[in-house]
Each structure stands twice: as structure tokens, then as C-alpha cells.
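All protein chains but one are shown in place.
Letters A, B and C name the chains as they come in the text, with residue numbers starting at 1 for each one.
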Amino acid sequence: MSRTPARLAAVAAAGTLVAVAATAATAGATRAGAGPIKIGISLSLSGDFSDSGKAAQRGYKLWAKVANSHGGVLGRKVQLVIQDDTSSPTQAQTNYQNFITKDKVDLVFGPFSTLLTAPSAAVANRYGYAFIEPAGGGPAVFQEKLHNVFFTQPAPVLQSADVFVKFLSSLPKSQRPKTAAYPSLDDPFSSPIADQVRALLQKKGVKTVYKTIYPSETTDMGPVIQKAASKHPDAIIGGTQNGDAYAQVKAMVQQKFSPKFVFLTNGPNDPAEFPSKVGAKNVNGIFSTGDWFPQEKSFGNAAFVKAYVKAYGGSSATIDPSSAEAFAAGQLVQEVAAKTKSIDNKTVISTLHKGTWKTVEGNLRWNSIGEPQGSDLLMEWIGGKLYPVYPKALALHKPLVPKPGWGSK
Amino acid sequence: MTALLEIDGLTKRFGGVTAVDACSFTVPAGSVTALVGPNGSGKTTAFNLITGYARADAGAVRFDGAAVRRPDPIRLARSGLTRTFQQARIFPDLTLVENMVAALQQPWTSVFTRAVRRPERERALELLDEFGIARLADERAGNLSYGQKKLLEFAAVLMGDPRLVLLDEPTAGVNPVLVDQIEERIRELNARGLTFLVVEHNMNLVMRLCDPVVVLAQGTKLAEGRPDEVRNDPRVLDAYLGG
Amino acid sequence: MTRNGLLRGGAFVAAGIAFPLLFNAAWLVNIGILTLMYAALAVSWNLFSGFTGYITLGQVAFFGLGAYSLGITFEHFGIGSGYNPFYVLPIVGACVAFASLPVAWIALRTRAMTFAIVTLTLLFIVQQLAFNLHSLTHGSSGLMLPTPTTFGVDNYDRPFYYAMLGLVLLALLICWGILRSKLGLMLLSIREDEEKARGLGIRVTGTKLVAWWLHVFVTAMVGGVWAYYLTFIYPESSVDPLVMIGAVLMTFLGGRGTLWGPVVGALVLVPAQQYMLIHLGGSQLYLVGYAAVFMVVLLVLPRGIIPSIRDGVVRTRERQRTRGGAAKAAV
Partner (left out) sequence: MHQVIQAVILGLLIGGVYALMASGLTLVFGIMRVINVAQGALVILAAYLSYALFSHAHVDPFLSVLIVTPAMFVLGVLVQIVFVRSLRGDDAEELSLLVTWALALGIEGVLSVIFKTTYRATSPSYADKTLTVFGYQVQFVRLMAFVGSAALLLVLSLLLTRTKFGRAVRATVQNPTAATLLGVDANRVQTLSFGLGVSMAAAAGAVYGVIYPFNPGSHYDLISRLLSIVVLGGLGSLGGAVVAALVMGVTEAVVAVEWQPTWASFSYFIVLIVVLLIRPQGIFGVRERAL
């Protein structure tokens, strides 16, 4: 009676081995050569990051389509090998292992989110692959000090709000805030940014009157805003994601608390959703940042927006910046190929480390560990519309200071 | 005759119903004491209170001269007071021998030793043989008939060399041949010095086997004494006929 | 029986050791690591829940604690790189296991259902600690472990593979030992009828705690190896309910309370899951599919593959025996 499980285990094990060996054999057969250029990308098509993962997928696919309609890269068609990582870092890492050692892809692009990029970049680095990644800008990615990483946004996440500080410094002294409160979300892309802004502003004499970090499941901003309001700050500077940003604004409206400045790192930068969530009359004067803007006059942006709307419908306002970031990754490969006639990973890495590169995300250049050296855009809601207002060279509207009261035009 | 178990003022209420009401009796050392009474008179509840399966609202239990504060089945079993259940409770997925050995109280140091050591197996087989089920020693206990399960449960509680065994209806639902066997076992073990407290409905058996007999009715003690005394007590007759 | 057991164990060990030598493509070894990781988790889940009947829904909390403990040890004690962290693992595992005892003791005082719920809350407690103890864990930003540089590129995954294999074998060895020991006898009697076991003087809580300690010990070490392999952990990924549901599913699929069941479950499910992800990925139905498989296993095969097959074999044999007997009687 006890022999059956043994046999079963043996059969199961043997079956696995055979299946695995069979796949191994076929995998070995496909070799890089004159065929299409294969690019492996792990994306979160299900799970927590799936919305942004799918947006990135649209950007990647759009780039491949556009590139192929112009004859591909170096005369070879581009073929994307996209795998779902279910928003799990373990699976993302597995996917990159598969791309590199099984599918023998020519290049890999990054997944969505720093949390998945950090472990994946290490895999790519081990095999000498360049890791052009659109969405991993958090400190964890750069902490490893990998030479093969290239983040395709103008600034690392941590520095993404520095532009707001620069803007405040550009104001006449009387208009600048004297006190600020920092309610932030406990999230790698939120509270560290607020911390960074706080450090910079404190140096410039802006007093911190309140600071708190709330957990991601906090959906009720009432108490937080109440406490912040009780300190009467000139500015509310929140490291936020979308949901809690909406909740913060709603709580401020409810409590009739209208500070002179409201800056939220994420949330207000969603042109389609923000007004619908907080009420169109409550958006004016709120600041946020962005790495990309539909009307931006960056390299190939107008064509990108046009092609995007044609391919996926909607309007330029509904394009998720993740799509533009992903598109930029592809642009970089095309430019390197045009310049060096090669897409060899070693060449890509050494070439990208030199000079400035034009993308829909603006002109990018990196330090030795892949941190971009540019600056994000400061966005503001004015007259019910979202405009880039700083730096001046990229601004489409004059900034509105101070914030008008809730419900006013 | 010293008392091995003394029950004093034991009380248990479930909501508005008093299941056991200030009940007091003693189990003399070396006796086979019977606890009888009509259905619902609180016998099993009293068992549960004594063995720590339920918490008494009031009353005291003394075992072997020492007060048992907050009775706990594990501690009681380890100090020599053990019980069987009305529905024979055995471990159906274990073999008979394993059931027997599981009932041996182990010190922590032997937790990682072999499940069934040779001397333990021999002791188990010996006891199983006395109960006439040694030939089934390596069967799954779940395959036994109900009567055999009762025998196994009885045999198993003896593994720990207890001083007092509480038997809850040892012959209920058991065929007459097995009843005789169980009676014989109780007599023989008692002759070797083991004390019993038995809840039993089979009055003939009680009258043959037990002395003293404690009668419960509606949670209180009605009578306590030799079988013939109790049998002729009019209150007892009332309780049984009227109840 | 013992000889078969030895053969079975020997075959498993041999196959396990040979696998990365025969198939040295990194991606295959990587899938091997995942399979062994789940196997180790499933075996150790089974070690507690399969043997005591108390379902714990908090195992992955200790997986996460192990991962973080190793990560924090890296950062604060400089245990170096290369093979050294593997040697620290048993200490990490033992510490996590001892630290878990007080909570386990409180939880084990409750009834089985309450126990399951309390263990589930452990998941959230550990995750919140990982979020909030910022100075130790870096909170939501995640904790980076140094990438070992001495393992080379070609066989980089092998040390992790063998570490996981070692943990599976350790877990199996513990289970095997339990099944043969007094501890196993006591645990099984608790699973079958805890109140009766108490009546026999079995120290039920202590016994369960021993099994608990062992299961956390293994689980935490698995978490440590995983963290070192991945080099980056954060609260949601290291305390991921899906990881535990995976381990539980494998245990149920293979057979609860059996020695090899969880291993069989992992050998079937992990490669299947990877295959499905590659071939059906992108259909967004990953989670739904997962739930559906789980549901089917629970409703159709609640006892698992091994016990079901075992029963089937026993039944056929009995039928043959009775038929044989009848034939003889006819003669």
C-alpha cells in the first residue's frame, strides 16, 4: 500500500523532467541572428500593478508597431516577448531568467514598478544585458549601483518634486510659503519624495509644522487633514498616490481648509480622473508633477500621441504617462542602433552612458548608475485644465499663485 | 476505608437549568462505586466536572487526599485519575497498539523516541489479550465494531496505570457476551487494587458489581449506600418510576 | 516498508542533486528553485497543520520574518556574501521560531476556527511591522540584500538550488521522524480527538507547540534563502497571502498528513503554474484560474492525490482478495 505514493512521486518527477527537457531542447534551437530582434519584457498584466503594467504594455507595443512600419531596427523586425509577472517580484525575476537563458532574447526592457525592477535589474546585470527601464525610479534600483540600468524618465523618483522647490524659490519672497505640512503615504514612491522636499524647503527657511505618514490602506483622510489644518500651514505638501490624493483634497474641501499651496506628487497629475474624483470646481491651483505631458514638445511626442490615439482611441488626455515612458525605452534602442549600427548589449550600455538622448520623455542623460540627470515638470490646474507651468522653457501657462478658495474658478 | 475521591457540593448551571446541584459523595479506595440515576440526572455532567472537561460553578473535588483546584484532564490523568466516554472514543486512524501506546503518559524527554518501543508494544499486547482483542492489534481502530471499540477504550486507559478509572456507561450498546467480559475485567482489575467509579444503566450489573451505589436525581444526591439499601430506598423508587 | 521508504527518499535525493547537473540552463534551475521552495513550504505547512489538524493561515508571516531577519542581519551584522549567509540561516530560523512561540501559545488556547483566524491576523501584523519599523526594514521602500558576487554567472543559481533542496530534505526528514516518533503519535491523536487525548494525559498544547516550532523553523529558513536569491524584499512581496495559498493548495492536492503529498503537489503545480503563465499569460485570468483550481481540488479531491490513490489501491486489492476467497470457496 505504501508503494503507490513512491511510484506516483517518481512518475510526477519524471514527467516534470521530460517536459522540462523537451522545452529546453526547443529553447536551444532558436538563436539570435538575422531573424527578428527579440526584446523580453516582464509586465504586470494581473495583480496590484496591472493597470500601469497594461499602460506600459500599450507603450511598448505601440513603439514596436511604429518601428516595424518603418522597416524595424537595423533592418530587422522588432518582436516583443511579453510575459505576465502577476505583480510578483519572484515571477518578474523568473521571467527575465527565461528571456535571457531560455528565449535568448537580444534585449530586455524593464517591468513596471521599482519593486519589480530592483530584483530584475540584478538578473540582467549578471548576464551583461542593458536594462532600459521606464518605471523603476526608486532608490532601491540605484542602490545596487548597476552600470546597466537606464531609467527613461527625466528625474529619479526621489528628485521628482525638486522642481516644485525650484519653483517656490523663483517666487518673490512675499509670495513664498512660510510654513508647510507634509501628510504622506507610506509607499516607496510617495513619502520619500515628501521627505526630500521637506529637507530642501527647511534649508530655505520653510517651517515644518506637521508631518505624518499614513499606511496605504488608510482611506479616510479626515483625521490627518484635520490635524494638519489645526497647525494652519501655508502649504500642504503630500507625497501621494492617486486614491489618497483624492481623499486628501476631499477632506480639505469638507473641512473648508484652503491653504495657499497644495502640492501632491501624484493624483492631480491625472488629467482625466482627478476632476471627476474631487469635483471639477475644486481642482484649481493644485500642483503636481509629471515626467511627461501630452502637449510636450519633446522628440517624437506629437507623432506618439497621434499614433496612440489612433491605435487605442480616447484622447491625448487619457494617455497614461507609463505608455510614454515605455515608448521612450524603444526610442533609445533605435537611436543607439542608428548611431552604432549595433544593438549588442555591451554597445548599448557604453553608448547610452555617453551624451544626451532625445525621447518623448525629453532629453535624457544618466550618471554611471542609471539615474537620469534632468528635471520633471511642475503641473498645475488652472481654469479646470492641467498645464505644465515650470520650468519656464516647457511651460504652457503662467502659474497661478496663491491657490484660489475651493469651488472658485 | 479511606476515600480516594471526595466530591463536595459540586454545582453546575447551564443558563437557568441546574444540571448538578450541590452534589456530594465519596469513592472509597478499592471500591467499585456506581453513579446511577434516571436520564438527565446529571451523571455525565458530574463526570465532566470531576475530570475537568467542564468548569464547576461551585464545589470541591479531592483526589487522593489532595484538593484538585481547577481540575484539568491532562494533570488528572497524569496523577492517576482517568476516564472513558459514553460514546467509545478512540483514535480511528491509529492501530490498536498505537491507540494503547498513545495512552501511555510520556515525559517530555521521550517525545522524540520511537513511536512504539518493544516493551510498550508487549505491554499493549498483554492488555489487549486480557480484553480478547490482541489478534486485531495491528488493525485500524476505526475498523472495530462498537463493542470492540469500547473494549479498546477501556484497555487503553489502563496503559497509564491509573488508580481511579471513571467509566461512563461501559456496557451501553454492547452485546451480552461482551457485557460479561467487561464485568469480569472490572472485577479482576478491582481485585488487583484498582478503584472504579461507574455510570451505568444496567441495574442488574450495578447490583452485582458495585458497592457503594450513589443515586442522583435532578442533579442532587438522592441516596448513597450498599446496593441492597439503595434498592429498597423508597425515594429511589420514586425517582425512577416518577421521573 | 522501511526499505521502500529508503528507496523513495534515495531516489528523490539523487534526482534532486542530479537535476541542476543534467539541466544546467539557468532558467531551468530557477524553476527548480521555485518548485523546491514551494515544496519546502508545503511540507512544513503540512508538518503543523497536516499533523495537528489545526489550520494555520499565518505561515507566510514567518516566511516574511525569515526573509527580513536575514536581510536585517546582512545590514547590521555584516555576515558577508557568498556562502556565509547560508550558515547563518539555522540561527535565523531558530530565533524566528522561538519568537513565534508566545503568540502561538495564545492562539493555541483558542478553538480550531479561532486559531485559524488569529494566525491569519499574524500575516497582517508582520506585514505592518515590516512597513512601520522603518529603521530596520526601510518600510515600503524595501530592503536590498547584497548580490553574491562569488557564485559566477553560469552556475549562479546552483547554491540557492541546493540550499532549497537541503531545506526540503530537512523538512521531509523532520516529518519522517515525527511519523515514527512518540511526537507523531501524540500529534495524530490530537488531530483525531483532542479532548480524548487530553483525557489520556497527553500534553496537547506543548505537543502542538513543538510541531509549531519545527514548522516555523523550516519556513523562516525558506524565507531567508528566497530573500537572498531575490536580493530585494518589501512588505507585500515577503508576506504575500498568495504564496501561502500556493503551499496550502499543493498540500491539499498531494494529500494532507502524508509524507510525500506536499512534495508531489509542488512537483505538479509549480511547473504547471509556470507553463500556464507562459502560455495563457496576459489573459488576466491568472487569479481566477488560481481560485478555480483551488476550488476544484477542495471540492473534488479534498483528501489529495496520495490518499485517494492509496484508497483506490486498497479497495482493488480487497476486491481481488474477496474474489480470490470466493473462488476458493467455490472450489
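One rule holds in what follows: a contact is a pair of C-beta atoms (placed from the backbone, for glycine too) under 8 Å apart; a residue touches a chain by one contact, two chains touch by 3 or more.
Bear in mind that the values here come from a model prediction, so they are computed numbers and not experimental data.
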Note to self: One chain isn't shown here. Among A:60, A:164, A:214 or A:261, which residue touches it?
What the structure shows: A:214
Next item on the list: Kindly state which of the options C:123, C:188, C:202 or C:306 is in contact with the chain not pictured.
Entry: C:123
Checklist line | Of C:23, C:151, C:176 or C:294, the one touching the omitted chain in the full complex | finding: C:294
Next item on the list: Using the touch rule from the top, list residues of chain C that touch the missing partner.
Entry: 53, 55, 57, 103, 106-107, 109-114, 116-118, 120-121, 123-125, 128-129, 131-132, 194-195, 241-242, 245, 248, 252, 284-292, 294-295, 298-299, 302
Item checked: Touching residues (missing chain, whole complex) on chain A -> 46-51, 186, 212-215, 217-220, 222-224, 226-227, 230, 242-243, 246-247, 250, 253-255, 273, 277, 279
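Keep in mind that, in the parts below, only the chains that are shown with their structure count from here on.
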Checklist line | Chain-contact steps, minimal, separating chain C from chain A | finding: 1
Next item on the list: Please identify which chain has its centre, taken as the mean of its CA atoms, farthest from the centre of chain A.
Entry: B
Next item on the list: Could you please state the distance in Å, as a whole number, between where the Cα atoms of chain A are centred and where those of chain C are centred?
Entry: 36
Note to self: Centroid from C-alpha atoms only, then distance chain B to chain C, rounded to Å. What do you get?
What the structure shows: 42
Checklist line | Separation of mean Cα positions, chain B and chain A [Å, integer] | finding: 72
Next item on the list: For chain B, write out the residues touching at least two other chains, lowest number first.
Entry: none
Next item on the list: Check each residue of chain C and list the ones that touch at least two other chains.
Entry: none
Item checked: Touch list for chain C against partner chain B, complex -> 177, 179-186, 188-189, 192-193, 195-204, 206-207, 210
Notebook entry, point to check: What residues on chain B touch chain C, complex-wise?
Noted result: 51, 53, 73-74, 76-78, 82-83, 85, 89-94, 98, 101-103, 105-106, 108, 110-116, 156-157, 160
Next item on the list: Under the touch definition given earlier, write down the residues of chain A that touch chain C in their complex.
Entry: 1-6, 8-10, 12-13, 16-17, 19-21, 24, 27, 45-48, 50, 82-84, 86, 88-91, 93-94, 97-98, 100-102, 114-115, 118-119, 122, 126-127, 138-140, 143-144, 186-188, 191-192, 215-216
